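Missing here is one protein chain; the remaining ones are kept as they sit in the complex.
So that you can tell them apart, the chains are marked A, B and C in the order they are listed, and the count of residues begins at 1 in each.
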Amino acid sequence: MKKIINQPDQVVDQMLKGFVYANGERVKRVPNTTVIVQKHKEKNKVALVSGGGSGHEPAHTGFVGKGMLTAAVAGEVFTSPSPDQVLEGIKAADNGAGVLLIIKNYTGDVMNFEMAKELAEAEGIVVEQLIVDDDIAVEDSTHTAGKRGVAGTVIVHKILGAAADLGMSLTDIKALGDRLVKQMKSIGVAMTAATVPEVGKPGFSLADDEMEYGVGIHSEPGYHRTKVKSSASIAEELVSKLKQAFDFQNGETYGLLVNGLGATPLMEQYIFLHDVEKQLANEDVDVAFKKVGALMTSLDMNGVSLTLVKLEQDWLKLWQHPVDVTDW
Amino acid sequence: MKKIINQPDQVVDQMLKGFVYANGERVKRVPNTTVIVQKHKEKNKVALVSGGGSGHEPAHTGFVGKGMLTAAVAGEVFTSPSPDQVLEGIKAADNGAGVLLIIKNYTGDVMNFEMAKELAEAEGIVVEQLIVDDDIAVEDSTHTAGKRGVAGTVIVHKILGAAADLGMSLTDIKALGDRLVKQMKSIGVAMTAATVPEVGKPGFSLADDEMEYGVGIHSEPGYHRTKVKSSASIAEELVSKLKQAFDFQNGETYGLLVNGLGATPLMEQYIFLHDVEKQLANEDVDVAFKKVGALMTSLDMNGVSLTLVKLEQDWLKLWQHPVDVTDW
Amino acid sequence: MLTVNNTKAWLERFADKIKTNKAYLSELDSVIGDGDHGNNMARGVKAMKEKLAEGDYVEPEEVLKDASMALLSKIGGASGPLYGSAFLGMSKQADQDSADIHAIVKAGLDGITKRGKAEVGEKTMVDVWSPIVEHLEKGTVTIEAVQDSVEATKDLKASKGRASYLGERSLGELDPGAVSSGYLFEAMIEGEIIDE
Partner (left out) sequence: MLTVNNTKAWLERFADKIKTNKAYLSELDSVIGDGDHGNNMARGVKAMKEKLAEGDYVEPEEVLKDASMALLSKIGGASGPLYGSAFLGMSKQADQDSADIHAIVKAGLDGITKRGKAEVGEKTMVDVWSPIVEHLEKGTVTIEAVQDSVEATKDLKASKGRASYLGERSLGELDPGAVSSGYLFEAMIEGEIIDE
C-alpha cells in the first residue's frame, strides 16, 4: 500500500484538519465531531446535510458552502458516521427552516441517519430525509439492500442546494428531491479496486488485463468482469444500459456526469466523454449539461462512472445557479 | 497499462473533443488545431496563452476562461506543441492589447514557443514571454537546462490572469510575472511514475515500498530515492527544502499550493497539507492562501508537490479575483 | 441473572474477543462486504470498555445502556446502529427483570430486527441472535450451539446488508456480523451469567 498518510486510523481526522486549514474562510468544523459546516449560514433557509463514510472526497465536505450543502458529516473510511455525529451535523446546520438529510442508499447510512433524524426530531428540529439510489448496476429487488447511491448524489446536492438557496420550503425541496432521484441513473466501471488505509490491501483484485462493470464505490461487486476494453466500447456498454433503464424518448432533455473514481486521469475522463457523446448522437435526446471530474471518488480506485438525469423544466436553472464551495 | 482510451496516438485529439463537448459554452477549439480558446473574449485586454505537452490536465485547457488564460495550446503527451500550433493560439487569443506566453521551462517548450513568438511578431502581433521555472529539485546551474516549470505555473495563470482581466498593460503584466516567478518555488515527491499511452509502461520504476523526492512532472529524475515515508516526514523534507531556498524571514506572507499529481486521492492531499501546516507553524511566516487539488498532473502519477510563493502587497487580491474557468 | 459485575465481565470478555479477532472479522467482511467489520467493532468495544471502566454502576441495565451508547456512537456502518439497538433493548428489558436472560436477549433481537428489518435466513447477525434466543428459552444454549448457528450462515444467501449485492456469490461464506455476535454469546456463556 503506497499512501501519503500517517497512522491509518487517523486519516479522517487529519484530512478534516487539512480541509479546514485550507478552507477556513468558508467552513468550520464543529469541535470534537467530524462535522464540517458552512461558516456564514443564512437564516430561514432550508439546510441540507449529507455525508457518509469517508474516502469519496471531494464528496461531501468539498460541497459545503452557499448553494450546495450546509453541512457534511464524515464517517470512518467507507463506514457510515454514527447517529450522534449526524445529529451534531443536523444541529449545526439548522437555520430554523428545517433540515433535509441526503443519504446514499446503504444499510449503514440509512440506519445511522434515520436514528439521527429521530434524535433531532426529539429535540424539536424538523427533519426530512432523501435516499439516493442511482446505481443501476444492482437490481432493485427485495433480495438486496436495494440500489446503491453513487455519483448522482452530487447532482442532488447541486440541484437541491440551489433550491434551498432560492428559499424553497422543506416540503417542496423534499418533493423535488424525490422526483430527481427517480429520474437519475448511474453505472460505473473499475480498472482497479480501492485500498482502505486500515485494511492495507485492495478490496478485490483484478488481473493486469481485467476490468469490471458495475463495481460500487466501496468496491462492491459489479455484474461482469472482462478483459480491458477500449473507451469506446465501455461507453457503448454503459450508455446502452442507461438507455434501456431510461427507455429514451425523442425530445427528452438530460444532464450528464462523467465521474472519475479517484485515480483516473482527467484526460481519460474526457476521452470517455467523447465516446459517450458519440453514443448519444444516435439518440434523439438533448444533453443540456455535461459535468466532468472526480466528484464522488472511491479512494484510489481507477475507473469512471456515467450518470444521466432526465431533466424537468426548471432543473437546468437550478443546475446553473452559482455556488461558493471548495470543489465544484 | 490500464487506461480508458482508444488508439494511444489519438488521445490528445479525443480528449480535446470531449473537453469542448463538455465546455462548449465557455470555450471553442480553433479548427484543425490543438488550440482551446475563450469563446467570449474581451477587446483590448492582454491575452494570456499557455500550454505545452498534454498529460497535465486540467492544465492548461481547464484554466481557459475569464480571469485566467485566453488560450491553451496542447501538444502530444509530454511533448511541446509545435510553433505553428502555438502561433494559432496566439492569433486566436490576441485581443489587440498584446499576448503574453506563459512557458514552462523545458528546452522543447521554450524553443517552440519562441519560434511561434517570432512568427507572430512577423505578423504584427505584440508578444512577450514568461518562463516559469519553479521546481527547486533541480539545481539552476549552467550544467543543466535549468530549473523545470511545474505546479507553480498554475499560480502564474491565476495571478496574471486577474491582472489581465483588470486591464493591466502587457509590459506591466510581464514585469509582474517576472517578479512572481522569482518568488515562487515548488518541490514534489512521487510514489509511482506516469505511463505515457504511446509508450505503454511507466517512465521509471519504483519498488512497492519506494518513493522518490524531486521527480519532475514528466517523470524526470529526482534527487533521492527512499523507502516510503509518512506524510509527516514528507512534509518535513519538502518544507525544509523550501525554507532553505526561500530563507524565511519573520513576517513574510506566502501563498501555498498542494498539488496532486494525478492518481493521488484528495484525502491524502489534505492529510499532507495538515502536516505542512504543522511544519509551517514553527516558522514566523503567514500563509494567506492555501489551494489544494490536482491542478498540474502527470497523467496517472501518484504523488504530490508543494509550492510556496512569497506574496507582495496586492497579489492576494489578484489571487482572489473571480474566474470563470472549468477547473479552478 | 444479570448483575453489574457479571455484565461488565461479560462485555469485557466480548471486547477482548473482538480485539483478538479484529483482523479476522475484517477479512471475513472483505470477502462478502467492504472489509471494515473488524475495525468497526474494535473501535466500538474499545470505547465501550473505556466507558464501562469509568462508570459507577448500581444496576446491570446501566451497564448495558452505557455499552449501547458507546457502540452506537463508535462502531458506525451497519453494525453500529444494530448493536446499539440490541444493547438498548437489552438494557430496557433488564430494567424490568434482570433475572430473565432469555427475555433480555430476546429484547436485544427485537431491537435489531426493528432497526434492520432483517428476517431469519437473510444471512445477518439475526441468524445467530434468533437461534440463541430459542436455545435460551429451552435451556439448551452451549458454546457448540453458538458456533453451529454462526457456521450455518455459510449456507445462506444474503438478502440484507452489503453482502446482498453478491447474491449467489455470498453462499459458502460466513457472515461477519454473525461471527461477532457469536463472540458476544460465547462470552456470555463463559461468563456464567445464565443460571443453570
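Here is the rule we go by: a contact is a pair of C-beta atoms (placed from the backbone, for glycine too) under 8 Å apart; a residue touches a chain by one contact, two chains touch by 3 or more.
Being a predicted model, the structure only gives us computed values, none of them experimental.
Novice: If you put the missing chain back into the full complex, which of the shown chains would it touch?
Specialist: Its contacts among the visible chains are B.
Novice: Which residue from B:G65, B:G161 or B:G203 sits in contact with the chain not drawn here?
Specialist: With B:G65, B:G161 or B:G203 as choices, the missing chain is touched by B:G203.
Novice: Touch as defined at the start, partner being the missing chain; which of B:N23, B:Q38 or B:S219 qualifies?
Specialist: Spelled out, the listed residue whose C-beta touches the missing chain is B:S219.
Novice: Write down which of B:E57, B:E76 or B:D133 is the residue touching the left-out chain.
Specialist: Considering the complete complex, B:E76 is the one touching the chain left out.
Novice: Go through chain B and note every residue touching the omitted chain.
Specialist: 9, 53, 75-85, 106-108, 111-112, 115, 138, 142-145, 148, 196, 198-199, 203, 216, 218-221
Operating definition for what follows: only the chains that are shown with their structure count from here on.
Novice: Think of each chain as a node with edges to the chains it touches; is that a line, ring, star, complete or other?
Specialist: Its topology is that of a line.
Novice: Can you give the whole-Å distance between the Cα centres of chain A and chain B?
Specialist: 29
Novice: So how far apart, in whole Å, are chain B and chain C when each is placed at the average of its C-alpha atoms?
Specialist: So the centre of chain B lies 54 Å away from the centre of chain C.
Novice: Suppose each chain is reduced to the average of its Cα coordinates; what separation in Å results between chain A and chain C?
Specialist: 31
Novice: At which residue positions does chain C touch at least two other chains?
Specialist: none
Novice: Touching at least two other chains at once: which residues of chain A meet that condition?
Specialist: Chain A, residues with two or more chain partners: not present.
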